[in-house]
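Structure incoming, see below.
Of the protein chains in this complex, all but one are displayed in their positions.
What follows is chain A.
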Amino acid sequence: MQASRARLFKEYKEVQREKVADPDIQLVCDDSNIFKWTALIKGPSETPFEGGVFQLAFAVPEQYPLQPPQVRFLTKIFHPNVHFKTGEICLDILKNAWSPAWTLQSVCRAIIALMAHPEPDSPLNCDSGNLLRSGDLRGYYSMARMYTKLAAMPKKG
């Protein structure tokens, strides 16, 4: 408990320092609870998520960093490895490939990389996975693009 708190505090200080360095990630700690974080990540360029801003919710366990944080998308996203309803993310480093050397910041980077490189063979969103697996890139792209525009892009005017 104390160890996780100390480590999260270190990460908090690091985030404050790095804010300028990584413009794609904005990590914010809950005002009253250091075990709750939210992140705003920018959709990677040359993907259907480009231009969108996606919100992630982190729930950090007391055994952190020996156990991974639980992360889910709060912003609706059409992606084979993200559950369309709950926002749950299927990513090995958040499950059995977790290492305590990961940080909340680097987890965000891993999620951005996952957005750019979906793994249709282990889908949480079967519709999205099937489009990719059947080679319908255009179908996948337009669906993903539509949801990005609907949910992740600030409305103009």
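FYI, contacts are C-beta pairs under 8 Å (C-beta built on N, C-alpha and C of every residue); 3 or more make two chains touch, one makes a residue touch a chain; residues count from 1.
Definition applied: contacts and distances are computed from a predicted model.
Engineer: Name the chain not shown, per its UniProt record: "Ribosomal protein L20", "Cytoplasmic tRNA 2-thiolation protein 1", "Ribosome biogenesis regulatory protein" or "RING-type domain-containing protein"?
Structural biologist: Going by UniProt, the chain not displayed is called "RING-type domain-containing protein".
Engineer: Considering the whole complex, which of A:Arg7, A:Lys76 or A:Arg145 touches the chain not shown?
Structural biologist: That would be A:Arg7, which touches the missing chain.
Engineer: For chain A, which residues reach the chain that was dropped from this view?
Structural biologist: 3, 6-7, 10-11, 14, 63, 65-67, 96, 99-101, 103
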